[in-house]
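All protein chains but one are shown in place.
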């Protein structure tokens, strides 16, 4: 029955290899396979399903909208659905946070908002160079790929990736060197050969790069450094945004205000494709149509996005409830990491990870977890990190249950801690 | 009420400038504005709505799917919706046409399928150069933009666009020179300085470029030339595909078989974001995940795509009915063009255009048409072409009514034909 | 004795393969091998020895200079030798031709003057794209290589060559298409995708490209087109300049005034390394030291350059005498070409060539000529052209003698003309 996946679909497919089940139902944190097996989904569409699968919060207005005869596809034309989204995004997200951003619809994918951000930064500054970080992931189209770190994905371009340089992410040298030593030095040194960039693009938590979370003070240092050197700061909040770290934008904790923000994945709430590029009004020097795209006016996505924002971000109750789940997740991850040799905790908020010195363990643990009904993926340059993106709407019971499966998988696959590790853990 | 469009949305918006109405309903070929005005929509989502707005053919299964609790968002995992789409696409589209293609889901937009095609061509051939045509439009991300012609859009990149050269499209020299003279010569001449390309990418009808339709014999010549020189042929069928020219693929009339085909826009039927990259099985040398994207598994789009294919392409009745409408469209366009000085017909199938020597006329005619209830856009390097993309499901009555509005707009705005033109027209 | 050439010198060597003799003496148009064999040198240092080997005209002042204790190497510092060169170049070359150029010493090689010209054109216009011609040769460093045509040499870069496009040289389509059809069209068409260039760089006679001489009216058309489109015109006169075509600058016959001129090879007269970049004073917006180089102040080269200019270009006697030799060369080349099947004459002035339809013949003829005491090289993308660069100071007797050897080699190697060719020749 599923033969066609193998005979017709390209070899480029990936998740369907690790998780070969055909999924026939989905609700909240659960996906159900064709054979009736239920899986707790701590992958959540790689962060596109922060509010869970088929949440009535957005499914009901979505179905109502489709039944109403209103416009489904509208390019950049005006529709009430788009207007309400803009109004809601302004009143519920931007205004309460004191953010004065223009909103651009750059095409409905993460890579598209990154491409738009890079274009705008270059156009505004007249500079051509972009700095991005080791282990960054920003997307698969040529511009986004050039600021991405993963060598396998970079080689897919088939041509040299130009006009950008890499700089070390927070703690890239395991504390052996001061933050920004390299960056400050090359920016101040007119002989460094690192051309002054239009912008620095950063993820506050690097998901694909191995669930590396930058510290708040590092982010503040970065923002300050950009300000001092007149460089635009772009936060790619495609995966870490929309509540994933505990606040709507992942940079709120650090108290910084980026010049440009990229949103996608969970911005529609429902998993329908949508992306936004936000930027300071002074930067809005686009010519009409200078960047465009057929699916910018995905009204079903506007409808679900509006519903999700109204439900979860109209006041701070969701955020507070989330804080409790984050505490639970982080404390359990620590205990799981302590239970294995060479393991450590990664991440921030509901963006969790366990890294293994023996990189192969991560994949084995994810496979074992799948066999026991939990979807978790791996990430990092060697796929050495088990990456957890449970829906933010997961119940505490589901969270515990999923983490029980994970703990058992770690116990089954990874070696027990050494005596020294155990002593350190109990200290 | 609509102030937020101007204060919050970026200046990059374009269609909402020409068509300032807020559209509150849409059905078939008609959109209704907030004030109740009805507009015949001969723009059809820039070709994304070939089956009209909110066609029950796909809206009913879409709503039923959303009510069923099945998976909405699934990355590249297996779902029955995806499986049925693959099966239907194979049995109704590929097999009857004798096409043996692998199917890749590259992310749900036109530019994403083009980027995937360029990567694959470079990876497969080990060459880095791509040839594309004057006035081509392939998308807004960096790789697609590098093979696009429009100078305003190219400058938006803010960096030099590299690794591609431009070659003249069919009749670029108004018949003054033989087809492929330049291309043949540079490929055969090892001193030409035009590096041997991995691929040539072509639209069979250049929509954004001014509704230029390549002749079938020219396309055959191009395919033959690619074969002879061991160059991959990529057909970007994002706008011209899915029936727009009268057959499912726009290259069927020419009888060629491209190595790679890019589909998007109307492939979902409904206007929901979806894109495919098709290629010969030998080319399927991707590593798993070498190109990826969050919204590849847009199940609602699979559902509507399947419904649309079953309805319109299970047999040849739709295509035959379409042939009649195409005849009507083309003959009326000719008459309209004859009625004005310096006007000419462009296009093929239901992909129509009228070009004006005085480029400003096209915009004035589109504006006049809008005032009288017809949505038509302009295209071409100087926006000198009135471009018509009526839904393929438009009724003959609607088609006539829309063309009446267009004819009246031409009469109101453009100068009458000169005596010489009138004589030529009647000849 | 000569083993070290094979064991120590890199495989990149080329001329020493075709002409394995070790040359121990040289005078005028003659080089003498170690075994006493004399060779007429119609290669002349690839155009660097327009006044012959070891001409007393420059050797005497050179030796006197070296004996005088004056400065040999001076970067861009002031020396009397440099001053006299500047004065002589102005009074004997620039002023009589009404040329108001600034003079830059960009480093002493042809590729260096081309790199300086490209930089300046980009800096002055703020544009990044350069157009160059099919079969162009401008040098081996990365910038010059990017505007060069030969595929073997281009591949030597090991990276994509960017920021330039190729356009067809005069008669590239064998008269089948109008001059500048492609160029005019893409420059006027904002959708062409050929980015507006900073400059067009051209050789009036393409030496490496196969001794293709552009017609004067074509050059005028090119200059006019550049003027109309506000594009800088760079003439690379490295090989065709310094009298090679019958006038000092190769563009004098066409009556055009390029914005930038590149000179090297015979500018020193003696074969000592020297290069100049000339440009209109408005273009002189360099910052001090923005382009530099260690060997810009090669005073021995200034001395021989001054002597050569004073001897040959102080009045028009040399040019008039040259005209006679050019007539002799061209008429004999025609006769030789008529004597073989599939042969044709190429070139202009003392820059001659015979092209063979059967490309391999050219190499065989050059080899046969070498066996009989004549040095001639081949050029063109397939090495299909026998290329003749006799010293301009060659005597009529030597010219005749060399051409006799060439004629005999053609007779020995190439097939006799067909009856049809013979009839056409006598017509």
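Side notes on the structure shown:
As written, the chains take the letters A, B and C, and residue 1 is the first residue of each chain.
Quick note on the criterion: contacts are C-beta pairs under 8 Å (C-beta built on N, C-alpha and C of every residue); 3 or more make two chains touch, one makes a residue touch a chain.
Small disclaimer: the values here were computed from a predicted structure and weren't measured.
Among A:128, A:204 or A:393, only A:128 touches the chain that is left out of the view.
Only one of the listed residues, C:76, C:176, C:224 or C:315, touches the absent chain: C:76. From the options A:136, A:238, A:354 or A:388, the residue with contact to the unseen chain in the full assembly is A:136. Considering the complete assembly, chain A touches the hidden chain via residues 128-129, 132-136, 147-152, 154, 160-163, 165-166, 168, 172-173, 176-178, 181-182, 185-186, 189-196, 209-210, 380-382. What chain B contributes to its contact with the hidden chain is residues 159-160.
Residues of chain C that touch the chain left out of the display are 1-2, 4-5, 8-17, 19-27, 31, 34, 45-49, 53-54, 59, 62-63, 66-67, 69-80, 83, 86-87, 90, 102-105, 107-112, 115-116, 118-119, 121-123, 128, 139-144, 146, 152-153, 156-159, 162-163, 198, 238, 264-265, 270-273, 277, 279, 284-295, 298, 300.
The rule we apply is simple: only the chains that are shown with their structure count from here on.
Residue numbering shows that chain A and chain B use the same positions for more than half of their mutual interface.
Between the chains A-B lie more C-beta contact pairs than between any other two chains.
Distance from the chain A centre to the chain C centre is 58 Å, each centre being the mean of its Cα atoms. In chain B, the residues that touch at least two other chains are 128, 152, 162-163.
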